[in-house]
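Data first, discussion second: the structure below is written as structure tokens.
Incomplete set of chains, arranged as in the complex.
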Amino acid sequence: MRLRVEGLSAKRGEDLIFHGISVVLDAGEALVVTGPNGSGKSTLLRVLAGLLVAESGSVRVEGASPDIGHPRELCHYLGHRNAMKRELTVMENLSFWKSFMGDSAGGSGIDVEAATEALGLGGISHLPFGYLSAGQQRRMAMAKLLVAHRPVWILDEPTAALDASADRLFAGLVERHLGAGGIVVAATHQPLGVDARELRMTGFAGEMV
Amino acid sequence: MISLFLRDLKLSMRAGGGALIGVLFFMTVIAVVPFAVGPDLNLLSRIGPAILWIGALLACLLGLDRLFQAEREDGSLDLMLMQETPLVLTVLVKCLAHWTATGLPLVIASPLLGLFMNMSEVAIGATMLTLLVGTPAITLIGAVGAAVAVTLPRGGLLVSILVLPLAIPVLIFGVSAAYAAVEDPAPFLPPLLILVAITLFFAVIGPLAAALALRSTSD
Amino acid sequence: MSENSLAIRKISDLANPTRFLGLAERVLPWLAGLTALLFAIGLTLCFTTEGDYQQGETVRIMYVHVPSAWLSMMCYTVMAVAALGTLVWRHPLADVAARAAAPIGASFTFLALVTGSLWGKPMWGTWWVWDARLTSVFVLFLMYLGLIALNRAMDEPGKAAKVSAVLILVGFVNIPIIKFSVEWWNTLHQPASVLRLGGSAIDPEFLRPLLVMAVAFTLLFFTLHIAAMRNEIWRRRVTSMRRQAARSAGREV
Amino acid sequence: MSHTAYVVASYGIAALTVVALILWVWADGRARRRELQALDKAGIRRRSAPAGDAQ
């Protein structure tokens, strides 16, 4: 499995945010996207996730089963917002996503209880999501990554609200995913705690560090 | 897909009291009308079907605009757009869940409210039938509006311009079918069939248009 | 808390939830038994007394209709007192009482409406008219449902307590309207003949089953209310304990 | 003048409503009792004296 990005450029409104970004990520590789505020990290990730249409260039996943319509179907996307409903319990939220998303070929998600355990919050999955503190909410949103299998994880500032111990926990999960042949692309301002290549967005074009 | 349907149902039950609230709203509207037009039973029974339809339209409209907006605000919409499941299907299921939680209870409660409006049995039956057939169309039309409104910061205007004019035919055929059932010269079937046709038409067009709007407005 | 905290503590000591639970556990079986007994007597009386020469069989509807109508008003009064308790004394049990009473009151109001309608069809020839009493009872029903909806929608009891207490008190104006509407406005509905100044004006033949049924309904209300309050207290404990679990979760990691 | 159907209907509906109400209260109580037991088993107790057990 290989994620190939070629000559990617994207617009917001009328103007180009970045252009000519090319990266190839092999199975087990992670890419950290860095850069100042407003340099286009989130935009890049949204293009990778197929949520924004690229102006030019292409994103392809090679070595996946051929009946995949679009590379986005192989990706997890964890944006700024948690995609969980405050009124439903964590359990209901996660099992909804588990059954709605299903698993990509080549792996299977773990069950909901195990996922919350893995994020260090076992035993409170019966609480409404709205009852949790900011960091707990973020961690539960991360549990989505585990309940449904996707080879590619696209993470936008995943560790923003996390405390130090949860940071380590999360780094462990990323390591494990990479070890199992997954691919991770993450935009962060703080170090992620795993070995990764770095793509520095400089405002107009990105450059590999 | 069933999980989506169940989730949406649960959400509307949990967060607003769901079915109960819709019916309650409907009942409140009905209770308000006699205060305005006076307790004249003949007049009430005459405007009964229209009031029931207006109440149902309003009940469907309130909250419909949040159909996709709530999903967008917490980021769920992004994930829905990324799945293998065709978006059209997702939209259709969401509409179905919305109708089950909002429209269906209204239809079920309508006979009771018909009694309050002193409508005859035939009129009640006819109104209920037209509501059953017609309210899904309102939800489906509304879904298009909701999808258009989802990202446009100035979507509000567009939605109302889009939804209400399209909903007027539904309302008119619904009401006139209900009247045709009680008044002899007018035939009941043609307007009802037109209503069915409208609903079927929007069952196809609605989700397609909504899915298109969602894809093209995502940012 | 300020200087009156001592007084508050004393009041809440008088009936703190734990003590209430103990009391409920002991009282409930007796209450339930008594209710069943009275219903047995009442129902036998209902069907053994003869029909009215004017109304025929339908007079028997009265034995259900009138008690449920009374109960619908009494239950709301109980809620109003509880609402006062929430707002004025901040008694922890007051909100529980108001919350638990709403579904029960709604059921009785529903019964009054349905049996009234079923009585109205043969008597007045229509299921429903928009006269003052009927409308005000309907509004009462809507208020009950609105309160239930509000309570259900607010998952956190403490948040809803004050708001629903205010709503209950505002809605209380409806009760005198219901009671006196038949006298204030000339309506189709029967004026009061049992509970009125100057003694009852109803044949004792009908009065006896009616009174027994009324007492039975009242006891039924109290039984259900105490049980529902107990459930509500438990519900709050469950929520509270779950929340506590959330706070301690992940701390040791 | 006999309208037995109306009498039967009103008693029937009354019985139905009352029974449903009783059943609901009873079932609700049972469910809550179960939940309390489950929580107890999970080792979560109520903190009745908040001042006492910091940490």
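The letters A, B, C and D name the chains in turn, as written, and every chain counts its residues from 1.
We take it that a residue touches a chain if its C-beta (ideal position, glycine included) is under 8 Å from a C-beta of that chain, and two chains touch if they have at least 3 such contacts.
Here the structure is a predicted model, which means the values were calculated and not measured.
**Q** With each distinct chain shown just once, how many copies of each does the entire complex in this file contain?
**A** When all chains of the structure file are included, the formula becomes A x2, B x2, C x1, D x1.
To be clear about the criterion, only the chains that are shown with their structure count from here on.
**Q** With respect to inter-chain C-beta contacts, which pair, C-D or A-C, contains the greater number?
**A** If we tally the contacting C-beta pairs, C-D comes out ahead.
**Q** Distance-wise, how many Å sit between the C-alpha centres of subunit C and subunit D, to the nearest whole number?
**A** The computed centroid separation for subunit C versus subunit D comes out at 16 Å.
**Q** Which integer distance in Å separates the CA centroid of subunit A from that of subunit C?
**A** It comes to 54 Å between the two C-alpha centres.
**Q** Where in subunit C do residues touch two or more other chains at once?
**A** 242, 245
**Q** What parts of subunit D, by residue number, touch at least two of the other chains?
**A** 42
**Q** Please give all chain pairs that are in touch with each other.
**A** Listed in label order, the chain pairs in contact are A-B, A-C, B-C, C-D.
**Q** Of all residues in subunit A, which touch subunit C in the complex?
**A** Touch residues, subunit A against subunit C: 87, 119-124, 126-128, 131-132, 136, 139, 165-166, 169.
**Q** How about subunit B: which of its residues touch subunit A in the complex?
**A** Interface residues on subunit B, with respect to subunit A: 1, 3-4, 6-7, 10-11, 14-15, 73-76, 78-85, 218-219.
**Q** Where on subunit C is subunit B touching in the complex?
**A** Listed in rising order, the residues of subunit C that touch subunit B are 117, 126-131, 135, 138-139, 142, 145-146, 148-150, 152-153.
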